[in-house]
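Part of the complex only, each chain left as placed.
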Amino acid sequence: MNTEILLKSERCKGCGICVSFCPKKVLGLDTLGHCSVINEQACIACGQCELRCPDYAIFVDKKVGA
Amino acid sequence: MTDMKLMQGNEACAAGAVAAGVRFFGGYPITPSTEIAETMAKILPSVGGCFVQMEDEIGGMGVVLGASLAGKKVLTATSGPGFSLKQELIGYAACAEIPVVIVNVQRVGPSTGQPTSPAQGDVMQARWGTHGDHPMIALSPWTVRETFDAAVMAVNYAERFRTPVILLMDEIVGHLRENVQLPAAENIDIYPRRCPSKTRLQGYEPYAPEADLVPNPADFGTGYRIHVTGLVHDYTGFPSGSPAVTEEFIDRLHKKILLAQDEITHYDEFFMDDAEYAVVSYGGVARTAYEAVRQARAKGIKAGMIRLMTIWPFADKVIRRNAESLKGILVPELNYGQLKYEVERAAGGKCPVKLLAKYNTEIFVPGEILEGIEALKGGRL
Amino acid sequence: MKQLRLSGSGGQGVITAAIIFAEAAMSEGRQVVQSQSYGPEARGGASKAEVIIDDAPIYHPKIIKPDIVLSLTQKAADKYYKDLDNAEGLLVVDEDLVPNVPVFANVIKVPVTRIASEQVGKMLFTNIVALGVLVKLSKLISFESAEMSVKGRVPVHTIEQNIKALKLGYDAV
Amino acid sequence: MKERTYEKYFRQNRLPHIWCPGCGNGIAMKAIVQAVEMRGLPRDKTIIVSGIGCSSRASGYMDFDTLHTAHGRAIPFATGIKLANPELNVIVITGDGDCTAIGGNHFIHGARRNIDLTVVLFNNTIYGMTGGQASPMTPLHKKATTAPYGSVDRPFDACNLAQAAGASYVARSTAFHVQHMTDMIAEGISCRGFAFIETVVQCPTAYGRKNKMPDPAEMMKWMRDNAVMKTAWDRMPEEKKADKFPIGVFHRHQAVEYTEAYSEVITLAQEGGK
């Protein structure tokens, strides 16, 4: 994996915006409605999730050196 | 009587107003009064009436005054900050004698304060909030069912005295739901819009008072060509700078209501026959006070309660009469002390009057008032 | 007199559940008062709804000593269980959302949110699942009254799912 | 002498009016009653609503049902009258301060709702009643008692504002162009929706004296020399526009009127629709 996904779960409200806008279906919501990474490998670090997360709860970087 | 319903105070207020003939609502949303507007938005068009949401509370006041002049019975509703904004035009309504009911569902202030929490902090503002000398009628219900009745009464008084009437609710009752059985429509007394008793040719003067000191300015559009102004005016309705006219005018504004004061002073006395100590209470707080007085009785204290529904004009006589025979009066209020000043004044030194103030966003519990009664009795207040 | 407190956070619908409960009790001829309080914030924050049921008129409108407290968040549980009677009082919590159950004599844990989410299909129905739980546990109203009351208060196109939620809750305890 | 039929619209027993010698308000008031007459509005179904200011005193002289409201609030009152009884014709008389200062919000919201009012603004570019303070329509660098060093607050173009806010009809005229003014108002009355007419009027007392134009006739000549008909204005090179201003109809756009729109709500509600 060459991306790093950081979820600040204390900030996440489970709105699903990141899930909807992720082009690679990397993200999902769990039963209790929180964002979770379900397919980290697929992430292309496009940043769509971070860009639109209204709660600053998800951050994605290309892994250093990757 | 109609079916039993679970109804919120704010809904009952809207229902009462419509039952009393209100067909026009203009206003601006604000917690905790918003449900009144929302209910009106739903009901009014279905009875051919009109709901309009204005750009602010001032516009809300202006639009209902215009509609009232055009012949509709009208209501507006607000809370704290909005009530402050409406003050100028409340004075206009008093001066131009336009029937209107303003509901203020009180919340914690000053300023934005605690929008969702109960308080009774606008009691004095309801009387003195606008500039200049003016009388005021304000009613404060303590149950959901009484909120319905109070709304009917408020509309009737507004029409009868051609004056603004404040329905001074609080968040406790406004947001409370309880079972109520509303009266059937045919059992509701409705005061109709007053009409001119003369034609233009008979020398009709729109602001000439009738025997009850209330004038009958014609509704707009009925051919009378009247003039309405917020300047001091004479019987013709046109401005006058005459000292004599001004004096009579301001005097009449007050007297038309004071004449009927006994009739419009609504209150309950509970356990007062042999009471030595009385709790004077109003609005949602009176529910807790009642509980406390019952508990005091259970403990053998000769406690009673005077529950004021009419806040303004103030029930001077009721308080004075009772003060003569009491050993003390306790005034629990959800504020820093407001109506207490009136009770104290009315008691005229006949018995001590003590305030039990709570202003922390929470309502009283019966135990607190009970303690207050005991402390009053024990001279510890 | 019976006193029920439903607590949670802003969007969880505890007020609706309380209203439905109160209405059902009313339909069975009882006196009820129902009240609520929001946190200082209109959005989010804590939310609390209360129902008092009695045969005589009810004056003081808030709960003094609850018989049952339902809490759908940890915060709500921590804050609201305290005045329950140690012997008689009952605390009902969401199994998932209240991980640290307060130390208290009578606690019932029900995964109401999970039931709503997994079995009804949407977390939106959590409050009605919880209502079903309360109907069963409180023994104050019949399932039928609750059912009638639900039907009258929810949007028409959601009645079916809501009744399902109510049943699931009722059957979960 | 032929009868001046418009005189019947005045409350004769209240004339002469209180306005100062040479005040342009009298000219605009006459234009209104003449427009009312032209349009044949039924007198007992026509309501005149005004705010507070010299201009707003006009309501007291006009023999209709008349309403002298509070400062800035004429439009909400008028909205209430119209909504309560849509068969009434409601004309609002207001001042530049009344309409665009304290009443600015009601003004744009009236236009937004497109409620059927005819709003006539008597623009004397000053607060006349209170003795000459700057208004939001006082031209740049002109003096006022609250702008003793010349006003640095950019003025509104009330016509632009009315149009941007949604008015159905927007026009301007001046006290010099009496007949034109009457026509502009008459067309506004015909418009079903929010009609706004700015009438430029002279205030020799509070504005003229402070700005070296104490003679009302001079002020009117200034209007004559600087007002440009819209059609000519549109063809005028920018550099020639300085100090000049356009008059005429700026905007006509028929949209659903508010009381009509609300009658749809009533229909929906009564059908039990939700």
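The letters A, B, C and D name the chains in turn, as written, and every chain counts its residues from 1.
The working rule: contacts are C-beta pairs under 8 Å (C-beta built on N, C-alpha and C of every residue); 3 or more make two chains touch, one makes a residue touch a chain.
Predicted model, so just to flag it, every value in this text is computed and none were measured.
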| In terms of the labels given, what is the subunit stoichiometry of the entire assembly described by this structure file? | A x2, B x2, C x2, D x2
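To be clear about the criterion, only the chains that are shown with their structure count from here on.
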| task | State, to the nearest whole Å, the distance from the C-alpha centre of chain B to the C-alpha centre of chain C. | result | 35
| query | What whole-number Å value describes the gap between the mean CA coordinates of chain C and chain D? | reply | 59
| query | What is the distance in Å between the mean C-alpha positions of chain A and chain B? | reply | 55
| task | Indicate the residues of chain C shared as contacts by at least two other chains. | result | none
| request: Under the touch definition given earlier, write down the residues of chain C that touch chain B in their complex. | output: 19, 22-23, 26, 31-40, 42, 58-62, 64
| task | Quick one: which bits of chain D touch chain B in the complex? Just the residue numbers, please. | result | 14, 43-45, 47, 49, 52, 59-60, 63-70, 73, 75-85, 87-88, 105-106, 109, 262, 265-266, 268-270, 272
| field | Residue ranges of chain B in contact with chain C within the complex | value | 4, 6, 31, 114-117, 172, 175-179, 284, 287-288, 290-291, 363, 365-366
